[in-house]
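Sending over a structure as structure tokens; questions will come in a sec.
Here the complex is missing one protein chain, while the rest keep their positions.
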Amino acid sequence: MSELFPRKQIIGFVFSLVLTAAALAVYFLKLSFAQGMVVLVVTAFVQALLQLVVFMHAGESEDKWVIYGKVFFMIAMALITVFGTLLIFLWDM
Amino acid sequence: MEFFERFAIPNPSLAIYASMVAIGLTVVAIIAGLTYFKKWGYLWREWLTTVDHKRIGIMYLLSALIMLFRGGVDAIMLRAQLAVPDNKLLDPQHYNEVFSTHGVIMVMFMAMPFIFAFMNYVVPLQIGARDVAFPRLNALSFWLFFFGAMLFNISFVIGGSPDAGWTSYFPLAGNDFSQHVGTNYYMIAIQISGIGSLMTGINMITTIMKMRAPGMTLMKMPMFTWSVLVTNLIIVTVFPVITVALAMGTMDRLFGTHFFATTNGGMDMLWANLFWVWGHPEVYILILPAFGIYSEIISTFAGRNLYGYKSMVASMVIISALSCMVWAHHFFTMGQGAVANSFFSITTMMIAVPTGVKIFNWLFTLWKGKIRFTVPMLYSLGFIPLFVIGGMTGVMLAMSAADYQYHNTMFLVAHFHNTIIPGVVFAMLAGLTYYWPKMFGFMLNERIGKWSFWTLTIGFCLAFFPMYITGLDGQARRMYTYSEATGYGPLNMVSFVGAGVMAISFALIVYNVYYSVRYSPRNIGADPWDARSLEWATHTPVPEYNFAVEPQVASSEGFWDAKKKGHALFPGKVEKIHMPNNSGVPFIMGAIFFVLGFSLVFSLWIPAILSLIGILACMALRSFEQDHGRYISVKEIEETETKLRGAK
């Protein structure tokens, strides 16, 4: 039975629960907007990375670097789209 | 009766009725012809169900040429209307419809499939692969494109054409100002073919990353393959953006949401923003494969390897990232502040740098080369100076403060035609002439080809250079007429003449095809141009399995090495080859998408839901089906090979 529950995944799961709880602190502890955003950005991206590496096995195949490269390129483009738009519409209009 | 009223044309004219009759007659003629010559089975077995990348490439090519014709007719109408002041040839509504469909068709349904035609046909050959990674998905991509294009094209006989420009800015494109279904067609037809493009992107990236011949490392890929890889990287990045934008636009028009409305918190500028997040990279999706084709042609006909291979690759990769950071230069005048405008101004100007690097590399490739002035080479040589002009005017537009003057004038129109025609269209025609012998087994006539090159170039200069001047004088784009007093008349007349000369050039190309089908010699061998990369190392016509033995390369010019340096290109033995089976599902799915799109355009919910179920059923079918393809035996391969070798 225990071979069905590998340590790595269990630790990953616990860690992701902890991150969720940390994010919830933003709500329950009534942090200020700036503090809250810092917490959210950190927890969300760490959580995403966790899923990517632990659960999605992104690093296991021969194409490891192509896959990481592709995903990080896309994340960069996504951030550029989000922040570019925010710059245009919210911060400089 | 009431039900059918919605399909009527809101703004009819004699020309539209005439085209209805013409379309009707053509359809009848095609059906009758197929039946008479008993070609239905052939059509279904060999083309509609094919998953062969070469045939799919040829179907893309044919569609692109047909769309070039449709877009071209639109263009002539536009120029004719503007040829003299206060002209009454087209009324404002028709003028709007014509420039809108002209733009969409040329970008989405002419340039894109033209590029996909070469990607499909050439890339697997160039990397020594048997097919693309997902042949069936490839067929689906094609049929989605095809039915999307058909859906868009029927708009002008059923329900009315879109009339809000190829950019379809809101609130003009919203229900309040575009009341008939034209803009629905825009939203949905582009959506359908866009999904196809996205799938092509996934397919091509996988093919190029995972299926290259042994020895072909990334830095030993031919330049066209590199350009296709980078292009598809951009496709995969930005097509999801237009998917979302179009979905939101569709919801605004069909479901009464207020994304881009001017009430209830809606923001019309958000559409412009999302459109250009896709739209600017889109123009690089068009130009990068063109750069790839020029690179192949220039090095072949200069008889030299490409100068600065690494910097070519680097500049394309930089362009791919930068092209996603410049979009706001299309709306400098929209009201954002100086910080945002300066940022986008600078990134835009930065793109000119890698582009310049490429121009110099081509020049250095030509330097001291033994240049052969064939038709493809003429297009490539014409491209360099003309494109530089287009790029320089681009940098003028990139200065945000100055753009307040240029924006939405004929100057802008001149800029982008100056990049797209010598950049993309010349490349497509060059590629057409260059790859024609590989595709069809005979060459296009060189003499007629040179005539079409020169008429096209002269026609282009006559048609578009005057617009720089009228634009600076203040002639606005998308205005259906102007008064005598503005003084724009004579230069617009010149443009009209230029457009006519370009039309002659395209007629010459059609004539050239006809002439060459009849008179060109057929025993041209596999390598009529004395070329350098792998696609020329297999037979003409290309057997369905492409290469009997997997090629092995040691540089980006494997075939040249084999010809000149005794490199052993095919060291292996013939083994049985695995091939995918044909399938009718992609075609059927495409057709259902057409029905879905049509139903959505007219808000016919029941057929829409039924076709949605049909699409899901096709996907389920695909999931449960067990199709492991088939093998071509060694004996069969050897027979084909002997036959093809004899045919040389």
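Note that the chains are named A and B in the order they appear, and that numbering of residues resets to 1 at the start of each chain.
Here, a contact is a pair of C-beta atoms (placed from the backbone, for glycine too) under 8 Å apart; a residue touches a chain by one contact, two chains touch by 3 or more.
Quick note on the criterion: contacts and distances are computed from a predicted model.
Undergrad: For the chain that is missing from this picture, which UniProt protein name fits: "Ion-translocating oxidoreductase complex subunit D", "Branched-chain amino acid ABC transporter, ATP-binding protein", "Quinol oxidase subunit 3" or "Cytochrome P450"?
TA: The missing chain's protein name, per its UniProt entry, is "Quinol oxidase subunit 3".
Undergrad: In the whole complex, not just what's shown, which of B:Thr237, B:Ser533, B:Gln552 or B:Ser611 touches the removed chain?
TA: Selected residue, touching the omitted chain: B:Thr237.
Undergrad: With the full complex in mind, choose from B:Gly57, B:Gly266 or B:Pro354 the residue touching the hidden chain.
TA: Here the residue in touch with the unshown chain is B:Gly266.
Undergrad: Kindly note down the residues of subunit B that lie in touch with the hidden chain.
TA: 133-134, 198, 201-203, 205-206, 209-211, 236-241, 243-245, 247-248, 251, 255-259, 261, 263-267, 270, 273-274, 277, 616, 620, 623-624, 626, 628
Undergrad: Over the whole complex, note the residues of subunit A touching the chain we left out.
TA: Where subunit A meets the chain not shown: residues 3-6, 9, 12-13, 16-17, 20, 23-24, 26-27, 31, 33, 36-37, 40-41, 43-44, 47-48, 51-52, 54-58, 61, 63, 66-67, 70-71, 73-75, 77-79, 81-82, 85-86, 89-90.
Note that only the chains that are shown with their structure count from here on.
Undergrad: So in the complex, the part of subunit A that touches subunit B is made up of which residues?
TA: Spelled out, the residues of subunit A in touch with subunit B are 63, 66, 73-74, 76-77, 80-81, 84-85, 87-89, 91-93.
Undergrad: Help me check something: in the complex, which residues belonging to subunit B touch subunit A?
TA: Interface residues on the subunit B side: 209-210, 233, 237, 241, 267, 269-270, 273, 277, 321, 324-325, 327-328, 335-340, 343.
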